[in-house]
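Of the protein chains in this complex, one is absent; all others appear in place.
Labels A and B are assigned to the chains in the order they are written; within every chain, residues are numbered from 1.
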Amino acid sequence: MSSHHESILREPLITGDNITYSKITNDILVPVENKPNKAWWIGFIIASLGALMWVFSVGYTFWFGIGAWGLNKTVGWAWDITGFVWWVGIGHAGTLISAVLLLFRQNWRNSINRSAEAMTIFAVICAATYVGAHMGRVWLAYWALPLPNQFGSLWVNFNSPLVWDVFAISTYFSVSLLFWYTGLLPDIATIRDRATGLRRRVYSILSFGWNGSVKTWQRFEAVSLILAGVSTPLVLSVHTIVSMDFATSVIPGWHTTIFPPYFVAGAIFSGFAMVQTLLLIARKVMNFENYITMFHIESMNKIIMLTGSIVGVAYLTELFIAWYSVSEYEQYAFLNRVSGPYWWAYWTMMTCNVISPQLFWFKKIRTSIAASWVLSIVVNIGMWFERFVIIVTSLHRDYIPSSWAMFYPSVIDVTLFIGSIGVFFTLFLLFLRFLPAIAMAEVKLLVKSSSHQEKKQLIREDKVSKEEAEYYLESLNTYDSVPESDRELAKI
Amino acid sequence: MSNTKYILAHFDDPDEMMYGIDKLQENNISIYDVFTPMPIHGIEAKLGIKRSRLPIAAFCFGITGTFTAISMIYYMLVYDWPMNIGGKPAFAMPNFVPITFEVTVLFCSFGMVFTFLFANHLFPGRAPRVMDLRATNDRFVIAIDPTENPYPDKINDLLKEAGAVEILHNERKYVSYE
Partner (left out) sequence: MESNKKYWKGLEELNNTPEFVEFNKHEFAEPVPIEEVMSEAGLNTVTPRRDFLKALGFGVGAVTLAACQSTPIHKSIPYLVKPEEVVPGIANYYASSYHGQSILVKTREGRPIKVEGNPAGLLGNHGTDAQAQASVLDLYDASKLKGPMLQGKAASWPQVDAFVRNELNKVQTGGKKIRIISSSINSPSTKAVVADFLVKYPNTKHINVDAVSYTGIIKANENSFGKAVLPRYRFDRADVIVSFGADFLGTWITAEEYGKQYISNRKAASLKNKKMSRHIQFETGMSMTGTNADSRIPVKPSEEGLAVLALSSAITGSPVNGANGIPGNPVADTAIKLAAKELINARGKALVVSGSNDVSVQTVVNAINGALGSYGTTIDLDNPSYQYAGNDAEFAEFINEMNRGEVGAVFFLNSNPAYEFFNAKLFTDSLAKVPLRISFADRQDETASLCNVIAPNHNYLESWGDENAFEGYYTIVQPTINPVNSTRQAEESLLLWSDNQIKTYYEYVRKTWDTNILPAAGKTWKEVLQTGFVYSGEKAAGTYSVSLALGPVTQTIINQSKALAKEVELHLYQTVALRDGKMANNAYLQELPDPVSKVTWDNYAAIAPKFAQKLGITEFDLVEIKSANGYSIVLPALLQPGQAQGTISVAVGYGRTKAGKAGNEVGKNAFPFAAFTNGTLQYTSAATISKTGGRYELAQTQTHHSYEGRNVIRETSFKEYSKDAYSGSGNHGEKHKTYDLWNKYEQPGHSWVMAIDLNACTGCGACVVACNVENNIPVVGRDEVRRRRDMHWIRIDRYYSFNTTEGAVTEEKEIAHLENLDNVSVVHQPMLCQHCEHAPCETVCPVIATMHSSEGLNHMAYNRCIGTRYCANNCPYKVRRFNWFNYWNDSRFDNYLNNEFTQLVLNPDVTSRSRGVMEKCTMCIHRIQAGKLQAKLERRPLKDGEIQVACQQACTTGAIIFGDANDPNSVVSKALKDERTYYVLEEINVQPGIGYQVKVRNTEA
């Protein structure tokens, strides 16, 4: 029966004492089954105020026209598409965590994938709102779909990256939703069976009548695996396609073959940063320390550092290629990014995206919760600026100098962006309130294999060598959820 | 005893439950079903459940998507109304790859998930066929049909031995959600 046990050398994924299956359920369902605490209410009120601001800004734009924004004849996209790409990018972590990490059998994903996926869905919703809002005649948005229409054979242009976007984003959104909800079924069933009255009825409907029978679980796992399989290329394709909005154009600074990989890396980068931002708070507020451990935080920081470095390489490659191309337009475009009127945006981007993640080389910073949180925010700021730099500094000075212009955001530009963040958090907080933020069923899988108490058990029973045991306890030093007492061999 | 619908053996440890299953099977006691709060690996082998054919379904749906996409694009841009768009040929295949891929994924995932739901009779508002409420929480429940195995005492003993924490003889098939 010790077959479950993984190597003692691995850090535990669940800490805390007398972890039982019921304890896990209880811990995780605390926010769902009880009245929300003050922290939640404060957060929710602020967030929904933001959402209201979004409603106002969008309403204003629709009423008067896109002129409400700071755009002009030269810079036709700015904060709108910047926001769109930013949100889509953020929306990449969830599916990536649940899909790619599942394929790679990274068990630590089990405790973060649920909220990451939720975040994905909400981020993509925000992105989609931008796609709609930026249209001059949004009431005709459905024309972008290949629908039969009264105009006879009037179809869409499948050559246009925007149409690719329509397909990519909608596919990505619906598939993520599917993936997320399938995963939710067993947990909803759990809530259902603990609830009473109306809540039971509601959750009963939501649970689709799940009963954990053998066949159900078997098929469930098959589905999860295949969904992971198709979602992985999907995730990569989505940001690839978003990058093609620019890569397939003729504008110097956009017309770049490096964009697909570079955008995907950027997406993972910002996505993980956002997961970090959210989970570090959720973990504290909802006392999930035992399930989202230092190991999770550190692993995510490592990924952030890696992708950050990839993005950095991409930036430098761009500069090199611009110089190497000997195309005066390319060269000027990048010279202008670095030293033009928007130099500050470029260097903000560089600092936030390339330099700041390098701090994670230090274990101290990597394992400091405060530092991780701050840096995760810094990274997201940087990623916003990356998109701004790509879009605005490329457009504002392209081929014909007579048309060169500056872009200055209008008030609506700003409120719309802040508003979209409000929308995002409103949705996320509602999610925390009504659905389990951690996949209970999947965490339960880990109890036997990789929980601290099991490992302690092994040590007690002298099933492991002394060195290994010490090495293991050594690794716990960074854990904020493991008491001193548990770190000394003697005391165990 | 005759009106016992099911015998439910509660375990709070999957390993013990597996052990229980072995025990029962050694004594040729057929197991109706097992309900667990989490997937138990290796259990389908024990209970002799065939490998799921969902992957095949997924593949078929995917292929359908691919062809749907290509034929749709071909019909719309090449057959129905070819146009000179930026001097490119009407059937500019490279441009159509992304959408073809997306539609493939879309069909594949939706098709498969709906097959899954259909196969397990899962749909919104379906009355859950749950025998014990804790089966979705922290109990691993083996259900035995007494009509097929008409010797409850023996079963009780075996299960106790295997470490069942609780053995119920339900007179009602499923938990009522009313």
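By definition in this document, a residue touches a chain if its C-beta (ideal position, glycine included) is under 8 Å from a C-beta of that chain, and two chains touch if they have at least 3 such contacts.
Small disclaimer: the values here were computed from a predicted structure and weren't measured.
Undergrad: Tell me which of B:47, B:70, B:85 or B:119 is the one touching the absent chain.
TA: Candidates B:47, B:70, B:85 or B:119; residue touching the omitted chain: B:85.
Undergrad: Have a look at A:50, A:161 or A:308 and name the one touching the chain we're not showing.
TA: If we include the chain that is not displayed, A:161 is the one touching it.
Undergrad: Which residue among A:104, A:361 or A:399 touches the omitted chain?
TA: Only one listed residue reaches the unshown chain, and that is A:399.
Undergrad: One chain is left out of this view; which of A:30, A:52, A:100 or A:135 touches it in the full complex?
TA: Counting the whole complex, the residue in contact with the absent chain is A:135.
Undergrad: What is the set of chain B residues that contact the non-displayed chain in the whole complex?
TA: On the chain B side, contact with the omitted chain comes from 83-89.
Undergrad: For chain A, which residues reach the chain that was dropped from this view?
TA: 64-67, 70-74, 76-77, 134-138, 140-141, 143-144, 154-157, 159-163, 166, 245, 248-251, 328-329, 332, 395, 397-406
Operating definition for what follows: only the chains that are shown with their structure count from here on.
Undergrad: Any idea how many Å lie between the Cα centroids of chain A and chain B?
TA: Chain A and chain B have C-alpha centres separated by 28 Å.
Undergrad: Using the touch definition from the top, list the residues of chain B that touch chain A in their complex.
TA: Touching chain A from chain B are residues 12, 14-15, 33-40, 43-44, 47, 49, 52, 54-55, 58, 62, 72-73, 76-77, 80-81, 85-86, 88, 92, 95-96, 98-99, 101-103, 105-106, 108-110, 112-113, 116-117, 119-131, 133-138, 175, 177.
Undergrad: Hey, which residues of chain A end up touching chain B in the complex?
TA: Where chain A meets chain B, its residues are 1, 4, 20-22, 25, 146, 153-159, 163-164, 167-168, 171, 174-175, 178-179, 182, 185-186, 189-190, 192-194, 200-201, 204-223, 226-227, 230-231, 233-234, 237, 240-241, 244, 440-442, 444-445, 448.
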